[in-house]
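The complex appears here without one of its protein chains, the remainder shown in place.
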Amino acid sequence: MTAPRLLITASPHLSEPDSTPKIMWHVVLSLLPVVGASIYFFGPSAVLVITAATAGALVTEWIFGTRGSLLDGSAMITGILLGLVLPAGIPLWMAFVGGVFGIGFGKLIFGGLGQNIFNPALLGRAFLQAAFPVAMTTWPVIRENWWQLRGDNLALPLMSPKEVDVLTEATPLGLMKFEQTGTDLWRLTLGATGGSLGETAGVLILLCGGYLAIRNYLNWRIPASIFLTVAVFSVLLHLIDAARYPDALFMLFSGGLMLGAVYMATDMVTSPVTNLGCWVFGFGIGFLVVVIRLWGGLAEGVMYAILLMNALVPFINRATQPRAFGAEQPKAKQTT
Amino acid sequence: MTAPAPPPTKMDVPVKRLLVTLATAGAVAGFLIVFVFGWTQPIIQAYKAEQLRLAVQEVLKAPDRFDTLYVHDGALTAELPAGVDGTTLEQVFVGYREDGERIGFAVAAGEPGFQDIVRLIFGYDRASGTVLGMKVLESKETPGLGDKIEKDSAFVLQFDGAVTPLLGVKPRDATGDLHEIDMITGATISSRVVIRIINNTIERLGPLLDAYAASYAAATVP
Amino acid sequence: MSPRETAPQADFFRGVWRENPVLIQMLGLCPALAVTNTVENSLWMGLATFFVLTGSSFIVSLIKKLIPGEVRIPTFILIIATFVTVADMSLEAIVPTVHKQLGAFVALIVVNCMILSRQEAFAAKRPLGRSLLDAFGTGLGFIVALVMMGAIREVLGNGTLMGFSLFGPNFEPWVIFILPPGGFLTLGFWLLLLNWFQKWRTERAKVRAWPEGVGAPPERKAA
Amino acid sequence: MGRKLRFRHGVHPPELKDLTASVPIRRMPFPTEIVLPLSQHTGKPSRAIVRPGDWVERGDKVGEADGFISVPVHASAAGTVEEVGLWPHPNGFYSPAVRIAVAPFSAQVPRSRIIPDWEGLSREQLVEAVKQAGVVGLGGAAFPTHVKLSPPKDAPIDTILINGAECEPYLTTDHRTMVEYPERMHRGLRIMMRCLGVDRAMIGIEKNKPDAIEAIRATLPHDLDVTVHRLTVKYPQGYEKMLIKAILGREVPSGKLPMHVGVVVHNVASVATIAEVFETGLPLIERIMTVTGNGVRQPSNLIVPVGTKTRDLIDACGGFSDDAREVVFGGPMMGTAVASLDAPVLKGTTGVVVLTDADVKPQKSYPCIRCGHCLDSCPVFLNPQVLGQLALSERYDEMEAHNLADCMLCGCCGYTCPSNIPLPQLFQLAKVALRRQQTAA
Partner (left out) sequence: MGEVFWILVSAMVVNNFTLYYFLGLCPFMGVSARVETAVRMGMANIFVMTMASLCAWFLNTFILPHAPYLRLISFIVVIASFVQIVEMVIKKVSPKLFRQLGIYLPLITTNCAILGLALFQTNRGYGLIQGLSFAVGAGLGLTLALVLMASIRETGELSDVPSIAKGMALVLIIAGSLSLAFMGFAGLLSAT
């Protein structure tokens, strides 16, 4: 008998086939259709902006991250997501800076993958929003000439973008908030509206997210509770004053709600670990979105709502610790 | 660091000396403050008055002189009854041309803006319902965007000659109507705040201004 | 902190850098973050604080023997408040535009922990000359820190330094740096830089102190 | 049964039972040497009562029970005691063991003994007989059976649950026992009900063993209140608290035992063994176990003398395949990998799984990404995510506050963790460290 060189590993000796990099790369994969849609709508600008944001994220991860952390795919997700929430006409250097900030100050400073509090992509965007408010709120419209850049993408680093002859329009939410003008629901759901690169095609995002949810790569409870909360609040408000408050479908499909709820809020690292926590988290985001959109100074609040709830996640986790099997008060609330 | 270390000298100092020293120190401190107050206050007051004059000057298009009116008892009055402190009352300034003719009123007002309260002063000709000029006194709007209400002369100059009630429109929808104010792209809220403050203030003070103008006319027409 | 014998110049330099009130001791952060969006504001704020610190250190050191322990802190605050009132009114008279921007933060010097802590830790225990040296040093350190903050925030947030344009008219200002988040981030960034420098120095010292002939020094980890 | 018989959370590992599910049980030949560790059960190790050179018959006692929660150890083959000393134990350490050189040409007929008529014995006598036979739970934990048969007065038992879930992947020990020896199991159950004075028994079997359910149902004794329950296939269905929850809907309070909710749970194999003890008079010296996995040439269900060395066991199953890499005692979820092929089979060893290079899971772990999958899988509703992080920073005291004591090391969290963090190991280490702290204090 040939005795093998025995290996000793820890139990369990079986494991689920999913691994962290696999999950991450699946998310990247599922983002490709959304990226495709953004390219379809915004042309070469979309490619450039998403590439620049991703490059910023990857370079930072490569320089400051731990060895091999580039391969786990998380920096890639951050980069692509950041690219998808930027306007098409933004100068590339700004997109790059956003990626650097998101990864550097949003993730690596906390110790890298798994340790961060805020969603790095959104933190990067929030930084850009605060740093370059004008560039971040200039929304180019879809052009007949697909090949034309949608803004001064190629502005020199640190320099202001030049005025480029590109038509801009307000986002559906902006139109609603500042001009009380609605937008056709078909255009909304298909994505043919002004807005960030990847946030417009709501239906497509839902499909991609559905794929991830089926594979259990995202917790469906978060988007579900966000949609539910936003829908319930908007239906109620719409019933109270239809002229002032838009209807639920508009609220759901406008702005970054789809992208935010499906891809940003569900970032595993920055969302609660307990399922009850996820419901609370989603409710909080939905509530804040409605508050900021309807009573705040900004037309869109998904990014800030998610960031604010990110900050609350440690607290939610604390408050929703599961009740151990057989512990006291068997009727206490429990996670499903 | 703040552990209460009992001072070793506590018992050594006679109470009388302690009191005297403290009193002296207090007196010196008080003297110092009063001295500096006396020195700085005129300068500060002069500066404030100058600022106010400049602001009124700007929004009333260089009046020859202006009077301060107080909103008291639901009416505008230049003379306050004795015992009423004018500094706590809302003030309206009325400017006159060289020939003594009234140019209009300058009113300061504020409302919540994008970040915090926006305060501005505007000149207003009640008879024609025309805004003469507008100047933002205080705002914390977003630099580069919302602060254009203060710094973008194109926006500010639109108010000269605009007719109330003002109406904010997007630049490309502008029709040239005198009620219209082109809003700043991307800073709709801040633009609206300015417009709203003026409209609200006029709505609030309009009757008072009318009443004052009527009494003024009655007084000047012999 | 028990009074140890230190050289006079140490009293001075300690506060400037090694025990810098803002960057090391994290005291007086409120003005260091709130009014440092331009170098000019930082400088005036620093000067005002410097004035209050030296003034109150002088007085406290002068009358320290007369202050009963129980009312020590209120007395200090009273003294500080006097100087702050003076500084506030003077600033308003001298540079009204700056004073308008600093707003209530000049008056808030009175609750700057740095000043109170210097009175507690130093002025109330040491002779007059030393206290003044200490106050000068700490005050200077405060100015240095504020100007460091102001420089980054003004250069990035406005493209200017002391009002002079650095990058030409096409520079896109990073507005965030003159907004509140920029204050936090700038100070955080400075601390990162200082910590990194500190780490680099200790490691270099370790390598240098490695005795000869005892093998190679441990490799320095990449920062 | 309208209600689905299951518990919440848990995982669905691949079953992998096809290798041996239909392989009939066979008896393996006696090896040349037997090693009987004195610590084969939960509780205090037994005390050796033989010396080197002593001759022992098959079934003779070599170690005496040392205390209430302790059982004797018996020789599983006739031969000469070679040594009483330290020997590799499956848990990875060396531990005291009695080593017997098996007499080469012995027929291995046990010493003739009087077989008492169990129906004539009192309860206490029955329990004592079980104890003297060295019977322990054969489901893996090896808790002395006689302890479970003598509950304290203040915990009245109303139901006996027979655990036929066998939720660990690969293993088919209980499955084959139920298929091949259903009557023996029922006889054991009868004895047990008598012991405990309980009228009701329930047998829980996972749905994926229809032949076992069929066999047990077909042989149900009609004079007893015994019912068979089909359970959802889910790991760790075989954990007693989960079984009780699934069948009876009762939740065993944290830190308490099943008897506190009026239930005792026994493994199928243990029950069958009790019947054997009273039929043959032989103590627990052999057991049925599964030797399986892709790393062994001829996966089998075997009757194995307790104390058989791994090496001999594998030989009896055709030897290792060329790519065999890891030998796991017990199932793959909770079992431990053995370091030495000299380690002997214990009373509680349910099976031996030999994994190949391809089966051994990668060892690289990633940072925790707080996905929450471990919380979704933990059958006792702990928060392995926080526990794991606390364990990594060695904050064991805080782990206790997070109910570490309730963790039964089932391995669900480790199974489901995408970052491959060895959570069960961390918890085991923490438990050991805490116990050490407590004994030190």
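Per-chain residue numbering starts at 1, and chain names A, B, C and D are given in the order in which the chains are listed.
The rule is short, and it goes like this: contacts are C-beta pairs under 8 Å (C-beta built on N, C-alpha and C of every residue); 3 or more make two chains touch, one makes a residue touch a chain.
What you are looking at is a predicted structure, and each value in this text was computed from that prediction instead of being measured.
A.B. asks: As a test of the contact rule: which chains in view would the missing one touch?
C.D. replies: Taking every chain of the complex into account, the missing one touches A, B, C, D.
A.B. asks: For the chain that's not shown, point to the residue among D:389, D:403 or D:419 touching it.
C.D. replies: If we include the chain that is not displayed, D:389 is the one touching it.
A.B. asks: Touching the hidden chain in the complete assembly: which of A:68, A:157 or A:314 does that?
C.D. replies: A:314
A.B. asks: Touching the left-out chain: which of C:94, C:162, C:192 or C:205?
C.D. replies: Of the candidates C:94, C:162, C:192 or C:205, C:192 is in touch with the missing chain.
A.B. asks: Pick from C:47, C:107 or C:128: which residue touches the chain that isn't shown?
C.D. replies: The one listed residue touching the chain not shown is C:107.
A.B. asks: With the missing chain put back, one of A:25, A:40 or A:110 would touch it. Which one?
C.D. replies: Checking each option in A:25, A:40 or A:110, the one touching the absent chain turns out to be A:110.
A.B. asks: Please give every residue of chain B in contact with the chain that is not shown.
C.D. replies: 1-2, 33-34, 37, 85, 88, 111-117, 142, 188-189, 192-193, 196
A.B. asks: For chain D, which residues lie in contact with the unshown chain of the complex?
C.D. replies: Per the touch rule, chain D residues meeting the hidden chain are 389-390, 392-393.
A.B. asks: Quickly run down the residues of chain C that touch the omitted chain.
C.D. replies: Within chain C, the residues touching the omitted chain are 26, 29-30, 33-34, 73-74, 77-78, 81-82, 84-85, 88-89, 103-104, 107-108, 110-113, 116, 176, 179-185, 187-188, 191-192, 195-196, 199, 223.
The criterion applied here is as follows: only the chains that are shown with their structure count from here on.
A.B. asks: Spelling it out: a chain qualifies if it touches chain B and also touches chain C; which chains qualify?
C.D. replies: A chain counts here if it touches both chain B and chain C, which gives A.
A.B. asks: Report which of A-D and A-B is connected by more C-beta pairs in contact.
C.D. replies: Pair with the higher count of C-beta contacts: A-D.
A.B. asks: Give the identifier of the chain nearest to the protein's overall CA centre, each chain being represented by its own CA mean.
C.D. replies: Nearest to the common C-alpha centre lies chain A.
A.B. asks: Quick one: report the Å distance separating chain A from chain B, using the average Cα coordinate of each chain.
C.D. replies: 44
A.B. asks: Please report how many Å separate the Cα centroid of chain A from that of chain C, as a whole number.
C.D. replies: That gives a centre separation of 40 Å.
A.B. asks: Could you give the separation in Å between the centres of chain C and chain D, each centre being the mean of its C-alpha atoms?
C.D. replies: Measuring from centre to centre gives 68 Å for this pair.
A.B. asks: Specify, in ascending order, the residues of chain C that touch 2 or more different other chains.
C.D. replies: Chain C, residues with two or more chain partners: 175, 179.
A.B. asks: Once you draw an edge for every pair of touching chains, what topology comes out, line, ring, star, complete or other?
C.D. replies: Per interface graph, the chains form some other shape.
A.B. asks: What chain pairs are in touch here?
C.D. replies: A-B, A-C, A-D, B-C
A.B. asks: Given the complex with chain C, which residues does chain A contribute to the contact?
C.D. replies: 91, 94, 105, 109, 127, 130-133, 135, 155-156, 158-161
A.B. asks: In the complex, go through chain B and note every residue touching chain C.
C.D. replies: Chain B residues touching chain C: 1-2, 4-7, 9-10, 13, 17-18, 21-22, 25-26, 29, 32-33, 36-37, 39-41, 43-44, 47, 142-145.
A.B. asks: Per the contact definition, I'd like the list of chain B residues that touch chain A in the complex.
C.D. replies: Residues of chain B touching chain A: 114, 142, 144-145, 170, 186, 188-189.
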